[in-house]
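The excerpt is restricted to a subset of chains, each kept in its original location.
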Amino acid sequence: MTDSHHLATCNDALLIVLRHPPHGSSWLREGIDVALVTAAFGREVELLFQGDGVFALLENQTTGALGQKGTHPQLMMLEMYDIERLWVSRTALTERGLTTDDLMLPVSVLDSDEIAALHAAHASSLIF
Amino acid sequence: MLSYALLVHAAPYSTQGSLSALRFAEAVVARGHAVKTVFFYRDGVHNASTLMAPPQDEVHLGERWRRLHATSQTELLVCVAAGLRRGLVNQAEAKRHDLAMHSVEPPFELTGLGQLVDAMLTHDRLITFAP
Amino acid sequence: MTLHLINRTPDNRGLFDDVVEAISEGDYLLLIEDGCYAGLAQTRAPLGSLPRGSVGVLKEDAESRGLLGRLDERLELVDMDGFVTLTERFPKSLSWF
């Protein structure tokens, strides 16, 4: 369910791009932290999962070595913070042999030109 | 005149990111703009350590940040959650966590992520310096 | 319109793929730090598809790496003052790493 109309209009929401996989580093967790805090401050937030960031959405993740919590519990809190626009790069999924059926949350899949349009439509973005 | 915020993720002395952020800040000021806020996140928090003692023939990053504050009144904000995990504590946090020492002093301030959100909303530009 | 910054070498293939996917007409890509190596005339980085005048390399970083004279001639050389000017011109910047 892409939403081309939304892509085309200029947008005050903060776009947070998540490019790192879970567990291996804290990039993903600290990016989601920024998303949650921004939403808590009453500003709209959207997430784009690009590159290895799509692994964040993979089903069946668990706690890691030495009790490392991972980021899947954090992602489950997005809805509570009204963060509901989750965009995913089609290229990123395809290159990793994944489809939306492999993901733990409903997402909107974007083609490459739509990704560029998404970036262009947002006045501010952060990459993690 | 534009107001700038910088977001620094890069650890000092390990990657070029902190140096790049500093020289960019100095170039912004030289062009007559204002660097209002530097927000240190992730390993960038180590830039705030009062305990760094680099060799004399290398740039002292802590001193250079303090000089930026002194000449340009730049806020030097350190994410408290990222800092506490990594050993960056000021006197108040040290007391609260029962630590005999501290590693962060003014003009560096420990603050929440909300200050980053605030900086994004209030300044004209946000530039990120990553590792 | 967005100013994109890259600070890694083309060895980070996925990074360059993601940047190219995110760039729109009218955007500008500035190569800084180790990103300068992507400006070598012969390189694996997929920047060839980007139009002339939309990719620059930070002069100071290219020079310290011994890259002056080796860069793709379609690239603009941008000094620190020029870097700041780019951030004046582009209200939004994105750092890829």
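The letters A, B and C name the chains in turn, as written, and every chain counts its residues from 1.
We take it that a residue touches a chain if its C-beta (ideal position, glycine included) is under 8 Å from a C-beta of that chain, and two chains touch if they have at least 3 such contacts.
On a predicted model such as this, the values are computed, not experimentally measured, just so you know.
*Asks:* Since each distinct chain appears just once in the view, could you give the copy count per chain for the complete assembly?
*Replies:* The total chain composition of this structure file is A x2, B x2, C x2.
Criterion: only the chains that are shown with their structure count from here on.
*Asks:* Count the touching C-beta pairs: is A-C or A-B ahead?
*Replies:* Between the two chain pairs, A-C has more contacting C-beta pairs.
*Asks:* Roughly how far is subunit A from subunit C, going centre to centre by Cα mean, in whole Å?
*Replies:* That gives a centre separation of 25 Å.
*Asks:* List the centre-to-centre spacing of subunit A and subunit B in whole Å, with centres computed as mean CA coordinates.
*Replies:* Distance between chain centres: 27 Å.
*Asks:* Would you please write down the residue numbers of subunit A that are in contact with two or more other chains?
*Replies:* Only 124, 127 qualify.
*Asks:* Residue numbers in subunit B touching 2 or more other chains?
*Replies:* Each of 126, 128 in subunit B touches at least two other chains.
*Asks:* Per the contact definition, I'd like the list of subunit B residues that touch subunit A in the complex.
*Replies:* 7, 41-42, 81-82, 112-114, 116-118, 120-121, 126, 128
*Asks:* Report the residues of subunit C in contact with subunit A in the complex, numbered from low to high.
*Replies:* On the subunit C side, the touching residues are 1-2, 14-15, 17-18, 21-24, 27, 91-92, 94-97.
*Asks:* Quick check: in the complex, which residue numbers of subunit C touch subunit B?
*Replies:* Touching subunit B: residues 5, 7, 32-34, 60-61, 80-81, 83-85, 87-88, 91, 93-95, 97 of subunit C.
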